[in-house]
Every structure is written in C-alpha cells, then in structure tokens.
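Note that one protein chain of the assembly has been removed; the remaining protein chains are unaltered in position.
Let's turn to chain A:
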C-alpha cells in the first residue's frame, strides 16, 4: 500500500509538544524550589512565636533600602503567578491533546509499569490547585481563622489557631500526600523532559531524586501543623 503524504506546516521547535512539556518542566522546577524554601520557612514555627513572626516580617524587608517594602516578595509572587498560569496552560493543552489522541478507548487495558504517582499527575494536580486557592485565601488574601476566633493580626497565632482544628489539619495532610505524589513523578519527569537522563544510571537516579525531594518537602511541611495539633507548639 502506498504511503499517503500529509506534511506538517512550518515545523519549529517552539511549536512542538516537547516544547510544551519543557514549559511544564521549567515551571515545575520553579515550584519545586519554591516549596523547598516555603517548607524551610514554616519550620521556624518550631522556634516559637518570635522566630516565626520575625521570619514573616523579614520576607518583606529583604533588600531594604535598595528594594521597597515587600519588593522582593512581590517579584517572587509575580514569578510564581506567571509560572502557575504557564504550568496550567501547558498541562491542560497536553491533557486535551492526549484525550484526542485516543478518542476510542480500549475495552480492556492493563497497567504494567506506571506508578501510582504518575497516574495521578493530572487529577492530583487539579486537587493541589484547588487546595492552593484555599490555602492562599486562608493565610494571605482574605485570612480566615477556622477556629471561629477573631482573626489575629499575628501570623504565628493564626497558624496555631488554624491547625488546632483537626479537620483543617486533615485537609492539609491529604493535600501533602497529593503533593508527595505530584513531586515524586514531577521532579523525575522534569529531568527526563529536559533531557538529563540519557543513561540508565541517570534515569534511575532521577527517579530516586523525585522521591527524595517529595519526602523532604512533605515531611518538612507536615511537622509544624502536626506539632500544633498535638499541642507541642502553643
């Protein structure tokens, strides 16, 4: 049978699926670095009210007087917001493309090698996004004290009030499990997408790196809320 021709129009590297995946990878790497720094900052809670509130204040005064008040913080917020938009745009574009690539599904399909983390990347990512919106409303944009007390002006007090509420801590624990799965596959995947895993050794190490980064971030993030819940920090 003769092969029918169907040329692609004006091929450029920028317009390929792989370029889109690289957008996912780079923005994902920014988020991975961000959560590592965020996790480190949260651990200040264990050193008490003064250390934690000082840290919150210092975030706004870094670089002063060269930078205005909260200057660097706003630069970081803009970088993160742009990354978030790009990450979601690339994710949904690729998701749609994948759905269209197999419009007729298999009647029987077995999973052989895929990990739980990789299988939950898309819906897990959506869940993390919904959690993120709540998290920002709760502690930054609106500031909500779920314990029902009047919202304190003191960041440490708001965190302690909040995580003494068991169901809120539970939501955060579930969100951190989702984050573990997303990071475990995401950090590995970004190495693969950026073309850094060209040998069996580097490929295997990238898989381990994914789980190490995920474990460090998630354990670090869970320590403060659990310390508050079990009244180790008051």
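A few remarks follow.
We adopt the following convention: a residue touches a chain if its C-beta (ideal position, glycine included) is under 8 Å from a C-beta of that chain, and two chains touch if they have at least 3 such contacts; residues count from 1.
FYI, contacts and distances are computed from a predicted model.
Going by its UniProt record, the hidden chain of the complex is named "succinate dehydrogenase" among "Thioredoxin 1", "ABC transporter ATP-binding protein", "succinate dehydrogenase" or "Phosphate transport system permease protein PstA". Screening A:48, A:68 or A:195 for touch with the missing chain picks out A:195.
Touch with the chain that is not drawn comes from one residue among A:38, A:57, A:77 or A:97, which is A:97.
Chain A meets the missing chain through residues 1, 3-9, 11-22, 94, 97-98, 100-115, 118-119, 121, 185, 188-189, 191-200, 202-203.
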